[in-house]
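The complex is shown incomplete by one protein chain, all other protein chains being positioned as in the whole.
Going by the order they are written in, the chains are A, B and C; count residues from 1 in each one.
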Amino acid sequence: MIIVMSRGSSREEVNTVVSRVQSLGLGAHLSEGEEVTIIGVVGSPLPSELAGTLESLPGVERVVRITKRFKLTGWDFHPAPTVIDVSGVKIGSNEITLFAGPCSVESEEQTISTAHAVRAAGARILRGGAYKPRTSPYEFRGLGERGLQILADAGKETGMPVITEVMSPNDVESVAKYADILQIGARNCQNYLLLEEVGKAGKPVMIKRGASVTVEEWLLAAEYVMAQGNSNVILCERGMRSFETATRFTLDIGAVSVAKQLSHLPVIVDPSHAAGKRAYVPSMSLAGVAAGADGLMIEVHPSPDHALSDAAQQLTFDQFSALVPQMRAVAQAIGRELAPDGADIASGAVAVG
Amino acid sequence: MIIVMSRGSSREEVNTVVSRVQSLGLGAHLSEGEEVTIIGVVGSPLPSELAGTLESLPGVERVVRITKRFKLTGWDFHPAPTVIDVSGVKIGSNEITLFAGPCSVESEEQTISTAHAVRAAGARILRGGAYKPRTSPYEFRGLGERGLQILADAGKETGMPVITEVMSPNDVESVAKYADILQIGARNCQNYLLLEEVGKAGKPVMIKRGASVTVEEWLLAAEYVMAQGNSNVILCERGMRSFETATRFTLDIGAVSVAKQLSHLPVIVDPSHAAGKRAYVPSMSLAGVAAGADGLMIEVHPSPDHALSDAAQQLTFDQFSALVPQMRAVAQAIGRELAPDGADIASGAVAVG
Amino acid sequence: MIIVMSRGSSREEVNTVVSRVQSLGLGAHLSEGEEVTIIGVVGSPLPSELAGTLESLPGVERVVRITKRFKLTGWDFHPAPTVIDVSGVKIGSNEITLFAGPCSVESEEQTISTAHAVRAAGARILRGGAYKPRTSPYEFRGLGERGLQILADAGKETGMPVITEVMSPNDVESVAKYADILQIGARNCQNYLLLEEVGKAGKPVMIKRGASVTVEEWLLAAEYVMAQGNSNVILCERGMRSFETATRFTLDIGAVSVAKQLSHLPVIVDPSHAAGKRAYVPSMSLAGVAAGADGLMIEVHPSPDHALSDAAQQLTFDQFSALVPQMRAVAQAIGRELAPDGADIASGAVAVG
Partner (left out) sequence: MIIVMSRGSSREEVNTVVSRVQSLGLGAHLSEGEEVTIIGVVGSPLPSELAGTLESLPGVERVVRITKRFKLTGWDFHPAPTVIDVSGVKIGSNEITLFAGPCSVESEEQTISTAHAVRAAGARILRGGAYKPRTSPYEFRGLGERGLQILADAGKETGMPVITEVMSPNDVESVAKYADILQIGARNCQNYLLLEEVGKAGKPVMIKRGASVTVEEWLLAAEYVMAQGNSNVILCERGMRSFETATRFTLDIGAVSVAKQLSHLPVIVDPSHAAGKRAYVPSMSLAGVAAGADGLMIEVHPSPDHALSDAAQQLTFDQFSALVPQMRAVAQAIGRELAPDGADIASGAVAVG
């Protein structure tokens, strides 16, 4: 931590800062330049409020934090990329993983038919919402536990692990019974009690980046899960809120590269929520693959214009089937793989526990 | 709802849209202009996914929603301003209410001394966090139930109702035992299960606007609480996330006026979190009063630079005491009142149940 | 400037950085902590690309700039607040200055009548656009030089200096013939050649903050003008672009306090463009006064719903006349003045050259 004193700060003000730092058992290195005096703070751990505390002392202009705020999610503490094995599907490996399925689980038939369709096209993880966060209380909010059951059945039948959102600490146990991966939605990205609860559940966790959460804060959200001893965390970029309204959210494609430079965790891109309109999903999906994402999560529905949620952004089976080979070609162009179509399923290569 | 057909849309595409609307038991008014054909949808209720559904049909350019998404929070359903009586403190009345207290409850002494100081200066509601949402898991996270007890005691001793944040549905019951107003933090503004749970608790609820939540979405968050039968909801603007980093958040002062035009609920301004630095708190506080806020919520600490959270933004007792008369003067300048200083307390005018 | 080396950086990498710094004639202070090694750069001036250069060297994690980028606009080089005397109107003094007038100069009658109305209510500077930046080329773009003439005449007749926007370096000379203050619009806030040109024109300059320009960049825009020897610069906050669409822009009320803390220049608030709807203008105007702005700039039109630009946000004469006494009351509440109504004009106290 570096303390920058303001131009006119007095000798006494400098001394007060130094004393304060030393009173905490930390070292203070004084460096007096021509223009500014700076004080380096040496030692650890630094109290979390230290910056704010020092910044409020007279004569201090600002305090610059030097060390990173996250630990477990960073490369310093885990020098190899994390690969998460979910029933044989290796997320974070050289193979790009396709997560696909309906926005909401609406019925058995809808879910099973979608599962077959996406599996046949190349998806490896089945997604589907049973508890749906909705902006208005007057909208469809999911089938709840019945939806979880349907999703799990569809996953078993098609040989795909399943991922679904959990919205409340109270639901973690029941969702974890059915789901192979627990999803934290963007609105709950900084719901710290929920993050800790899923951290304890013993299942892989995918954390969607909140719409106005920085990459650093996203990694700190992951830190909450990892601090519970759960190292199987997946990051998912799904768009930030911006002034642009042509798309539902603004996909921060640069965040893929930033997150991978700062962290060893796999990074997934969700183009569906960012786009908000299906016409934009293919372009954003291909961009996600090319940018280096370890997976894509795409919403698919047998009849999107009858969907009970996110009707405008879900792809049809045909649209998804047409998109996958393009994604595969782009993956190969950058030296990665993307799961082949479902011809291999019969071989039983994937077994879901 | 208005459906705008694209320029080259065919007769058949128009018919398909009309049929779809009619199949839902709704009316479709066709209007063919020189440049565009539009179809008005008449009837109610409109299915929540209708816009997305229609937008995905061939030939449709876009769908414009006409009716408001919120009901209970709007003037249409409640033509008089809501005034919430919390043990005699009338939030939303002509008197501007001061909420003040430490960011976190750190100790009995810290809390009681702050309560006395802010009460003497003119505060009417005591704030203090017992469960603290922190960006990093390695920071001070509050005293929990012990903190609630201290806060409630301090409120009783000084004749002030208390407000504190609840972060999880599981904690609602215990927090409601101690608190007079339940606070939903900005990060939980769209935590819908929590909103419903506090809606059932029978206590007034203050909802902080999330950092990237529109005013409409904020009102829909309030709608979640009100839909549970709880009409005592207070809105609190505390700053949005923007590109500007000089302040911690960007106080959206215009939102005070917008929210009051759209809703009958009281609107409070929290300058402390928006500012992030105490030097900016007075200016933003006065602006909040002048803008027409029904209350201000300000963090105050006996020794901010020793605070365990938000050290940089809390005011000292002296700073708060100096600020209140200025706020009072501004309140009077716009024809409102602000509680007098604490000389009246002894009279027992305020009794906390 | 502080260079933070990455955790695993080698001795050789550190040496390379040190050599590079020294090769530029600057000093390098090495400080090796337990967690990180940092190198302080001492000396001046620092080359403008130094941070980028050093950040690209192997082993460097990041570079932190310590000194401020702006000079002439900061307090260090000008320890007293700047007060700009425009024909007797003292902008930046204890008296808050009202700038008012139509968005566009549309006709002689419209301009003169507005000038009389705002002057009578308490305005001291007449605003009006002759060259209008419009998002679409198919919109009214102002009367050009004829508009300048009308504006200047209206200013003379009512004893008010006038301010108008200049959009191109080519127009600076002709605009400066008519205008007492040259306005740089938000869209041209970083049009550096224009800034330099107005810097040379010998007239006070008001710089509107661009919609996505930080306070620091705004001060650097002012620096461009001041570097030409023109110290009469006024800053004007008129709203930033954000995700919120209820208002046209988001008035960054906190920027008033930030700008005044960083700079000695007067700060004006323009609530009209931020609001975008006249219903929100009074609340935001009062907030601007309370926040400590040195002036307010408000659009007024004899018949706003017939205006050729910004119809939705201009106030009527009656609305403006009703607002001014409220602003005056708020000004007095915080110990400042606001010009009395126009009764004093006849005395000839204000003479425009």
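To be clear about the criterion, a residue touches a chain if its C-beta (ideal position, glycine included) is under 8 Å from a C-beta of that chain, and two chains touch if they have at least 3 such contacts.
All values reported here derive from a predicted model rather than from experimental measurement.
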(Q) I'm checking contacts with the chain that's been left out. Which of C:G25, C:P79 or C:P137 qualifies? (A) C:P137
Q: In the full complex, which bits of chain A touch the chain not displayed? Write them out.
A: 212, 214-216, 239-240, 242-247, 250-258, 261, 274-275, 279-280, 283-284, 286-292, 326, 329-330, 332-334
Q: For the chain that got dropped from the picture, name the residues of chain B it touches.
A: 2, 4, 7, 29, 31, 33-36, 38, 40, 42-44, 64, 66-67, 76, 241-243, 245
Q.
Considering the whole complex, not just the chains shown, which residues of chain C touch the missing one?
A. 45, 48-49, 51-57, 69-70, 133-140, 167-170, 187-188, 190-194, 196, 210-212, 217, 220, 223-224, 227, 240-241, 277-278, 304-313
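As a convention for this text, only the chains that are shown with their structure count from here on.
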Q: Please list the single chain whose C-alpha centre lies closest to the global protein C-alpha centre.
A: B
Q) Between chain A and chain C, what is the gap in Å from one C-alpha centre to the other? A) 39
Q) Quick one: chain B and chain C, Cα centre-to-centre, how many Å? A) 31
Q | Residues of chain C engaged with two or more neighbouring chains | A | 242-243, 245
